[in-house]
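Once you've had a glance at the structure underneath, I'll fire off some questions.
Up next is subunit A:
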Amino acid sequence: MSAFTYFPGCSLRGTGVAYDESLRTLLKVLGIALEELDDWNCCGATSYMAIDEGSAFVLSGRNLSLAREKGNHELLAPCAACYLVLRKTQDYVGRYPAIAEQVGQALSASGLPPLDGVRVRHPLEVLYNDVGTERIRKSVKRKWAGGKVACYYGCQLVRPFAEVDRAHDPTRMDELLRAAGIPTVDYALKTKCCGGSLTGTIHDVGVRLNYIILKEAVRKGAAALATVCPLCQHNLDVYQREIRRSTGEKLDVPVFYFTQLLGWALGSDPDALGLKRQVSGRRLVREWFAEREVAVHG
Partner candidate 1 sequence: MPEAFEPRIVAIFCNWCTYLAADLAGTSRLKYAPNIRVVRVMCSGRVDPQFVLDAFASGADGVLLGGCHPGDCHYQEGNYKALRRYHLLRHMLEQMGIEPERFRLEWISASEGERLRVTVDDMVARIRALGPLRLPEEVPAS
Partner candidate 2 sequence: MDNGIRIGVYTCHCGTNIAGIVDVRNVAEYAAGLPGVAVSREYKYMCSDPGQELIQQDIREYALNRVVVASCSPHLHEQTFRTAVAGGGLNPFWFHMVNIREHASWVHLDKAAATAKARDLVRAAVRRVALHRSLEKGRVKIHPDVLIVGGGIAGIHAALTLANAGKHVYLVEREPSIGGHMAKFDKTFPTLDCAACILTPKMSAVRAHRNITLWSYSEVTTVEGYVGNYQVTVRRRPRYIDESLCSGCLECVEACVFKQAKVTDEFNMGLSKRKPIYIPFPQAVPQVPVVDPETCIQFKSGKCKKTCMDACGERHAIDLEMKEATERIEVGSIILSTGFQAFDARRTPEYGYGTYPNVYTALEVERLVNASGPTGGEVVLRDGRHPRTVGIIHCVGSRDEKTNRWCSRVCCMYSLKLAHLIKEHTEAEIFNFYIDMRTPGKGFEEFYQKLREEGVHFIRGRVAEVTDWALDPSEEGSLVIRVEDTLAAFVRRIPVDMVVLATGLEPRSDAQEVRRRFNVSCSTEGFFLERHPKLAPVSTFTEGIFLAGACQAPKDIPDTVAQAGAAAAEALALIDAGFIETEPNTAYVNEESCSGCGTCAPLCPYGAITYSEEVRKAAINQAKCKGCGTCVAACPSGSIAQNLFEDDEIFAEIEGILSYA
């Protein structure tokens, strides 16, 4: 089976650790090997780029270059921000000679090879294109007993530079979850921004954005959300208490990584999927993922 060089990114070492756990577990079940990129560094994302663009591209370029050095040019980046910055770097290096020169010089000064030839991939698109909904359907081991899920794609995965899904109306996460027997609801806010780091800075603005996204999902009949990005999951999951304080509404909606849900459907152990790391909706999580093996044929 296939293998990827793995770029977890800083978030998957912290608040997004459940994404890391569930992705590794799920891909193992599917026979996809991951080898973590040795000595990777910060991708140069948003906040860094706001201070120093050139260095941000160099940071990103070093990761790409390390992947190239390693030999496996398929680089898997689950964090939407990392994915976008890595691809943006490739795009701009190709498009703007000045950026290409700066990055190229920095890399060669560090004794690193040029960064071209690496293909940056995202798990959503790998699962959809390389694995496919058919194989997911055939690999299902557990029958879903939970509620409907709203797939929230967030912003950066469906914007310029990305090759994951359609920009306006992405559906691939929905298709994968449905293939795993998990019902999803369609809703118009699936690509609206969660506010990114605004929850940490202009708290009330960030919290309100998340309130709107969660509430609309619930209005459309969802009992939970599925995400593809550590920052989205963090924002939607951990601020529901603040939402209650500012709006008076008790939501308590669990927010998952799509890999957790797929992993569970494919029979993995809930702990190995990081399912104990949810902050909101813990009661539902316990209920839905209680160990009652319902064998599905196949």
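Definition applied: a residue touches a chain if its C-beta (ideal position, glycine included) is under 8 Å from a C-beta of that chain, and two chains touch if they have at least 3 such contacts; residues count from 1.
The candidates were selected such that all candidates are chains of the complex that A comes from, given by their letters.
Being a predicted model, the structure only gives us computed values, none of them experimental.
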Could you sort through 1 or 2 and say which touches subunit A in this complex? 2
The answer for subunit A against candidate 2 in the complex is residues 168-169, 187-189, 212, 216, 219
